[in-house]
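With one protein chain held back, the other chains of the complex are shown just where they sit.
Order of writing sets the chain letters: A and B. Residues in each chain are counted from 1.
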Amino acid sequence: MTRYGMLIDVSTCAGCDACTMACKYQNATPSGMYWCKVLKGEYGEYPNSGQTVLPMACQHCQDAPCVSACPTGASFYDENRCVQVDYEKCIGCRMCINACPYNARSYHDVDQKTTPYYEGYEMTPYEEMRAAEHPIGVVEKCVMCKERTAQGEEPSCVKTCITKSRWFGDLDDPTSEINEMIKKLGAKPLMEDLGTEPSVYYAGLV
Amino acid sequence: MDIKMNKNVVLGVGAVCLVLLAMGLFALVQQYSFVEGVTSITSYVPWGLYISLFLFFEAAGAGALLLAAVGKPAMVSRLKLAVVGVIFSACAGLAILPDLGRPLGMWRLFFAPNIASPLLLDVWLLSATLVFGVLLIVGLRLAKPALAKAASIGTGVFAVLLVLGTAIMFCSIPGKIGWESTAEIGISLVQMVIAGCAVALLLDAVTGTARNVSSKLAGALLVANAAIMLGEGMLLAYRGDFALRAFEAVMFGTYAWIFWTQVVAGIVVPAALLLRGRGVQVAAGLALAGVALSKFVYVVRGSIYPTYGEISEGLFIPFLQHTSGPQMVTAYVPSASEFMVAGAVIGLAVLLSMAALNSKLVPTDNPAND
Partner (left out) sequence: MNMSTINLSRRGFVKGTAALAAASAVAGSLTYKPVKAFANTPNAAVQGQAGEVYGHCRMCMLCGSCSFVATMKDGVVVNIEGDPDRANNAGTLCPRGKSAIMNVYNPHRIKAPMKRTNPEKGMEADPGWVEITWDEALDTAAEKIRECYDTDIRKLVQMYSFAPYESGHATLGIGLWAMALGTPNSSSTKGQMCAIHYGGCYTLSAFPTVNYDGVYCNYLVILGKSVGYDSGLAGGDARTFANCLRRGMKYVTVGPRASMEATRGEWVSAKLGSDLSLVYAWMHCMLYEIENGFDEPFVKNRTNSPYLIDANGDYVRGADGKPLIWDASSDSAKSHDDPSLADPALFGQYDVEGTPCQPAFQAFKESLEGFTPEWAEAYSTVPADKIREIANNLVKYASFGSTVEIDGQTLPLRPAAVIIGRGITNQEDGTLCDIYSRVLNMLLGNVGNPGGIISNMYCDYLPNELDGTTEPYFEAKTCTKFNWPPQGLDYADVFPHRHSTNTLMMRTMCDPEKYGFDYKPSVVVSCGSNPITVTADPEVAEQAMKSVDYVIYQGCYHMDEMAMLSDLLLPEHASLETHTCHLFPGNEGSATNIDPEFAASNRGVVVRKGMKPLFNTLDGNDQLIEIFDRMGLIDLWNETANENGCIGYAALTGFGQVPPAAVQFEDPAYKLEPGVKYTAEEMFDRCLKSAFGADKGLDHLDKVKMMPYNGFYGADVYPSHRNQDIRFTVYLEAQKRSGDFLIPKLREVQESGFDLEGTIKFPIDELRRRYTALPYWPENRQIDSAPAEFDLYGFNYRQPFYMFRMANMDQDPIRRDYSSKYMPDDNAILVNAKTAADKGIVEGDVITVESLFGTTKGRAHLTETVRPDSVGIGGARGRKTSWMGKDLLEDTSMNDLMSGDFGYIDPIHGGVIDTVRVKIYKA
């Protein structure tokens, strides 16, 4: 079995949001929707303070609450054990959004024609070309760049990371680089105790 | 038709309901043209007014059906309750439809479902309740005791299971800490009976001793409702864990006024009135409104402190910041369209109930016995 996973070393993340933008343009998500985002915050009290960053997207859980919760089976595990949404089956009930402890899902309920990227203008040719990839009335999320990975490429966020703080690979392959790095960095999934068994690992969380 | 109420009242209420329905249809067209901002639903507040309305109608419908099933009052009274119970339960289902992004795909819930999903508890239990409710009406109306009896058992059991199932579904959702509290199972069941009693009292469906009992029962259950909430509040004070912060937020955050209105006008006042047997219908109305508010507060509570709030402590998401009070996600205020669609569902429920009660379905005279 293949189980695609990702490792993010937060301790070297620059918080630049290159991944956010790479994801945005890779997937041409509708205006205002971001499958990948970098949440920002801070810790400590002046002068012993600093910034925190947390790149977030679908954690591709192996025991995914969204898949269990979906009443129509629209959310499912694909052949690489990534969680996907079948837009044909989705009825837009948003049960999965409620179920996801990571807030990884977005509801697409706005016609892109009425809210193009440039507010007050028509859609750019880029949007016109790609709007059809996003049917209305369904729930969307990170697809682990399935089209790219099918061709042996890394997901867009991994490829673009300017500090090379993301790794992608097969978690079921004990010899994979990602497994080696997870061990080396002592990475763990987020909110492990929920038992969702995410395929995204984090190192260096404050 | 077999108009039993004041004709002018019927016409007036009917006209208002039709206006509400027209407005709702207009809003629905807006909503399905997918214009930004037509609903206040976001990826952070995925469920709102429609789900609250569902919970309210479910409580009132199931409560009415439960009383219709277990009651020993006159046939017409049971019939009235059963008819209203079925209509309310059906409207509960209806309230959900406009919430779906693709309502036309809902056939999948019946014919291609994912049976592991707790949402299906709702779907199937509601369906079963409706089927038994209709059978109960048929049994009562056609005076078929055996059918009425069998249907009573089915209706009673499924009405309770329906509310239980919904409560369990909410508690089972890991992404929303505000819904996690099992106290809500108790509150849901208690509120179901309160709402049933209130419907019965409003419909004048109970008389004499039964009316007295219903009134006291509702009063007592309101006290119980308050007691469970107090229990939750005390847990918060003693334990102070993250899960309970959502409850703290509804008590003191942006929604505080709704919460406290519900407590005072929806619990304290009606409980006092009901227990003292005064202004019973007003009290019933207040109690019913209290249940509705409580359902709204419960739904929005899920989004105030979502589970990911735990990992994002210290993180700052500008457009999620609180408007006031200790919550994390911006307050959900239903849009005009949502109010209009919800108004239409309520209008439809009232219109159907009124039509049914004033039709030959419910006979004028009390037949001697069932």
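FYI, a contact is a pair of C-beta atoms (placed from the backbone, for glycine too) under 8 Å apart; a residue touches a chain by one contact, two chains touch by 3 or more.
Quantities reported herein were computed from a predicted structural model and do not represent experimental measurements.
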Task: Touching residue (missing chain; options A:Ile8, A:Ala22, A:Cys70 or A:Ile178) - done: A:Ala22
TODO: Quick one: say which of A:Gln112, A:Thr149, A:Ser165 or A:Asn179 touches the chain that got left out.
DONE: A:Ser165
Task: Absent chain, residues of subunit B that touch it - done: 316-319, 321
Task: Residues in subunit A touching the chain absent from view - done: 11-12, 14-18, 20-22, 24-26, 28, 31-32, 34, 37-42, 44-47, 49-51, 53, 117-126, 128-130, 156, 159-165
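By our rule, only the chains that are shown with their structure count from here on.
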Task: List of subunit B residues in touch with subunit A within their complex - done: 33-36, 39, 41-44, 46-47, 99-103, 105-106, 108-109, 112-114, 116-120, 123, 173-176, 179, 302, 306-308, 310-312, 314-317
Task: Contact footprint of subunit B on subunit A as seen in their complex - done: 33, 39-43, 52, 54, 56, 65, 68-73, 89-95, 97-103, 105-111, 114-115, 136-139, 190-191, 194, 196, 206
